[in-house]
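As you look at this complex, bear in mind that one protein chain is not there, while each of the others sits in place.
To keep things simple, chains are lettered A, B and C as they appear, and every chain counts its residues starting from 1.
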Amino acid sequence: MQVKEFKIKWGMVIDIDKCTGCGACMIGCQVENNIAPMTKKDPYNYVQALTKDRDDPSNKLRTLTWMNIYELSNGQPYPNHETAYLPRPCMQCGSPACVPVCPVVATDKNEEGGIVSQIYPRCIGCRYCMAACPYHARYFNWWDPLWPEGMDKGLSTAVSPRPRGVVEKCNFCHSRYLDAKDKARQEGSDPMNLPDGAYVTACTDICPTKAIHFGDLNNPEHKVYELSRSKHAFRLLEKLGLHPQVYYMSEREWVRKQGDNYNAGGGAHH
Amino acid sequence: MEERKASKRCGGVFPFIIGFLATCILGWAVIPGLFFEKVEQPLRFSHAIHVDGQGMDCETCHYFREDGSYAGFPTNEVCAECHAVDPGEAMEAIAEAGIDPKDTAAIMAANLDVIEGALASSDDENKKAEREYVVKYLIQGKEVPWLNYQYQPDNVYFSHKAHEGLDIAELAAMKKDLSDVVDPAVFDEPGEHNCNLCHLKDIQKNDTPPAFQRNVLSGYSKMTMKMWKCERCHALKGQPNACYTCHK
Amino acid sequence: MTVGATVGILFTPTVWKALDDVSIWTQNWPWIPRLKYGENKAVATVSKMCESGCAVKVRTVAGEAFGTMGNTENPISGGGVCPLCANGVQVKNSPNRIKSPMLKGEAVTWDKAKEIVAEKLAAAGSKVAVISGDQTGTINEVFSALLASKGSDAFYAMPCDMQSACKAWNGLMGGSGQVGYDMKGADVVLLAGADALESWGPTVANMKAFADNEGGKFIFAGPFQTKTASVTSKWVPVPAEGMAAFTLGICYYVLQAGKSVPAADFDQFKAMVMSGYTPAKVEAATGVKADAMAEVAKQLLTAKSPVVVPGGSVGAHAAAFALNLLLGGGMKVLPEFAKAVGSAMSRAEMMKNDILQGVNADLLFVYEANPAYVLADQVKAGFTVAFDCVNTETTAAADLVLPIPHSYERVDDLASPYGLPQATYTMGAPVCKASLDVMNAGDFVLGLADLGFESFQEVIDAKVSAIGADADSLVEGNAFVLDETPDVSGVTLAASVLGKAASPVKGTGAVAVAPYTLLNVGTANQATTPNAPCTISNNQLVGDKLVVMMNGTTAKKLGVSVGSKVKLSGGSGECQALVQLFEGVMDGVVAAPLGMGHTTGDEFSKGKGDNVYKILTVSSEAATGASTWAGSTVNVAKI
Partner (left out) sequence: MDSKLFPEGTQRCGLGKFLIWIAVILGFFSWGLYAAVLVLYNGIGTTGLDNYFGFGAWITFDLAVIALGAGAFFTGLLKYILKIKQLEKIINLTVIVGFICYSGAMLVLTLDIGQPGRAWFGYWHPNVHSMLTEVIFCITCYCTVLIIEFVPLVLEQKQLNKIPFIHALAHNMHINMALFAGLGAFLSTFHQGSLGGMYGVLIGRPFAFREGFFIWPWTFFLFVLSAVGSGPVFTVLVATFMEKLTGKKLVDFKTKALMGKIAGTMLCVYMFFKILDTWAWATGYLPSVGLTFDQMFYGVAYGKWLLWTEIVICGVVPAIMLVTPSIRNRPALLYTAALLDCLGVSLNRYIFTVQTIAFPAMPFDKWYVYYPNWVEYASSIMIVAYGFLVLSLSYRYLPVFPMETKLNYQSGE
């Protein structure tokens, strides 16, 4: 599979040694992207009332968590145990597994910046992309979104609300990119050469420990350029050859080891 | 069997043509109109009075904000710069007159000084529209629910800023290719602004806004630009047609 | 003809247009909400949903609030927001808001409410009390001034580390001002029981300090590998009740290295530590290896600017303060801001009363606190008036419920959240108009008694001018920072008290319980927010069942395994839970999350898990007399 390269490559570098797994990024993400709270009853749907409740948020396989936090363990018994938290947005792979499988071009990687797009009105909800993504970054709207009474008045304009039956995923708060470009145009600067920090995602913004860094991986003036090239940086499942645009870093070797499979000691697959 | 077929054909041609023509006429001339219902704007807003009469610039109301976003319809805050009725004072006067503040018809009929004194229009017709705005929206603190002829759904991100520099004269060279997208008349007499490319032609001279034509099925405006139109122009201009160029 | 008609219609746009429009209709189902567009703004204010409060910017579109972001200019935020406040707008718009004043379940007018309270106030005499869930607001001045005008001093804070710190510093050790910790500047930070990166103190500021502290080493000591411990360089397992002894054990090495302080009782302190808290004795009492203490002490001693941040009992705080004084590092003492209301209490005075020892009054005001959830047994009152913006166990049990505006709808402030290294004042103006029939608690109280102000806004104005800050700058979201240090010369090391208080006392149950707080789950006063449930891990909640964690050895000893249903009994109650194995818990300890098991509220918190406060044991610490939950134990039975 060809790796899609762009002049600008928006990417993330997440410092696992800084992440406490507090969940602020997940909440910030839901608010930014109009993800409705998980409610059990749908008062507008009488058929719903006849059957089982909608999902419980503790069923982690039915949530809409574009940004999700995984807990890592070094597997050692007390007292040598260590934990780490790994926030998992969409990897915006250079060679995405999800894009070529979509039968209706609802997802694509064709825009400058390399963000993998997901177009909700196009998606037919076949979930093939979800089966394709090894990072579980894609989520399905199992139910219609439902905001408890009064809560739908405070919605973000960044993303259109999705109906049930379509797939969605993290898009690096993509409309913030469009906003940043507009701002650059207004200020008379080059929208295709945004300074570091002009465009960042909601999770980057809100993270209290600033564990999430965001910027153009190809631009030496952006901090992520340096960070992604640090010796502690790694990407998830590099051997599969998906070329994610999300990097992680940790000084702990056991954490880095969990980023990929090493059991057979094999090399990269190409 | 051959015979049967032949006889069937002979007997069938005429009604076939009749049916064909009937539905063709129906389908071209009548039915398309049924897809749309006409909805009037909530107020009779006259661009002509504001632009010609008061000498206002387009940018007074339709301007770019500091963040590069576009203030499409003006808010009460902008309107109130000229239509200077203090909502607090007005409400007090309404209370004094013993009128229910929600009963806009009664307020308009009451000819309250605090409102009448602030009306800028001279003739009755315009005064009526202005009064309606003040009473129904301004003093109630409610924004006017203008209908957008160029309505786009939530999944579309349109940047006025990115299209700000479009030059009608330059685009005139692509007039032919764009004939399905832009009314060719726009190129004949290029105005000062490029708004005519997508918006109602010469809206600044309009006195009574035309009705909004709402599609009864989709709810979109008749003038809602289809995706292929956007794509056509982007392709001609060498602009990206990536999904995320316009969708959110 | 039909055939012709069919073919004919296909030659017109009718069918195709209809098809297209129908597909567009499926893309815009009428029951999916539409967005409202307009100018995007970010308005600075404060959010008081977490205990210390966050400095935030509320994002609005066309004037309607929709999201919360950090405030880069304000040192309390540094750009970050805690998971609770991040969901602030959603709580503001929640159907769980209280919509109008309620008298025993019936809606009443504000006038009627005021009449009733005035009557009760007159009848109660000095038997009036206040419980405030607000640790930082000037609203406390208004409430305490009301108490003062009635001749009462019954002001209670909800149990918190700030209270322990106040009792240790201002009480036992005779200090003035407020203790703070420079975690950003320190090169070694020992978090002795303070889970500073997840719930303790000004969490977001701590996290920012942690992020900015390049090369600094953080060490966490506690019974359980908290989220804080997942990023610190080291976790030293120390039981909660042994924290003071552990700290004195480190003092031993520090004293041995020749450190001293010019405190009046230094010699007594030294003698007490050198004899009573030798590493061997501490190891015997707490189970913490002497080597581990020596290692921590070594790092503190070699550091240029070390700081010890305590959490837990008053004794643990006093021990940490003594250690900090010996080390002379990043512990700061902050001056208290000038009062706006003359007759109000000082912060130390407000922290004096111990709510765990019980409250009994004829008339009780509860402000944004949830004592009915945390301290069901301790609080009694003839007539309870609860101020809150959402329904809680406390509002459900109160006689009169008075809805107040949400943080984003009112004027409020944050005066020096406990733990910050500098005295910091932040003010918040309303971002949006209140949509419900609410009234600021300050305005209501000021209407009850003549405290010299007409409205709470005036109080805030007076506060701003009293502390000498610039109101305009505050409105923009900037903090006012006072860089002074009060005189600490008279401070003692509380040697006589500490010697007794630090000796660990544990309950008699089978295992110790390590309660912990996660901000996405909620706090004592703030229940889980609408978007938070999907962020809560299965290590805290599975379905509606609380999850408690223990290590494999403990599980084996108790005869339980992953997924076992157990009953934990301790204190005056019991909890049901599922067992999860987690090797980051000390032997003989079970870690249980606080903040669940609500019986009132919305579906995001009500009936989720169980209330761990029920199984905590309140004990009175030797010598200091302060109440503590440390040393709580439970019996575990498989069900």
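We adopt the following convention: contacts are C-beta pairs under 8 Å (C-beta built on N, C-alpha and C of every residue); 3 or more make two chains touch, one makes a residue touch a chain.
Please read all numbers here as calculations on a predicted model, not as lab measurements.
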item	value
Listed residues A:W10, A:Y78 or A:F140, member touching the removed chain	A:F140
Options C:T26, C:S126 or C:T302, residue touching the unrepresented chain	C:T26
Absent-chain contact - pick from A:K4, A:R62, A:K153 or A:R252	A:R62
Contact partner of the left-out chain, one of A:P79, A:G165 or A:P195	A:G165
Which of A:G150, A:P195 or A:G241 contacts the chain that the document leaves out	A:G241
Per the touch definition above, residue among A:C102, A:V224 or A:V246 touching the missing chain	A:C102
Touch list for chain C against the chain that is not drawn	22-23, 26
Touching residues on chain A - with respect to the absent chain	1, 42, 45, 47-48, 51-52, 54-55, 59, 61-63, 70, 72-73, 86, 95, 97, 100-105, 122-128, 130-136, 138-144, 163-167, 236-237, 239-242, 257-267, 269
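The criterion applied here is as follows: only the chains that are shown with their structure count from here on.
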item	value
Pairwise touch network: line, ring, star, complete, or other	complete
Far-end chain from chain B, centres as C-alpha averages	C
Rounded Å distance, chain A centre to chain B centre (Cα mean)	37
Overlap residues in chain B, where contacts from two or more other chains coincide	65, 67, 69, 153-155
Junction residues of chain C - those touching two or more other chains	27, 34-35, 37, 40
Residues of chain C defined as touching chain B within the complex	1-9, 11-15, 17-18, 21-22, 24-25, 27-28, 34-35, 37-40, 62
Contact footprint of chain C on chain A as seen in their complex	17-24, 26-28, 30-32, 34-35, 37-40, 44, 56-60, 63-65, 69, 71, 73, 76-79, 81-85, 120-121, 144-145, 147-157, 160-163, 202, 205-211
Contacting residues of chain C [partner chain A, same complex]	27, 29, 31-37, 40, 59, 61, 64-70, 78-83, 86-87, 89-90, 92-95, 197-198, 203-204, 207-208, 210-211, 225, 227-231, 235, 237, 518-520, 529-539, 541-544, 551-553, 582-587, 602-604
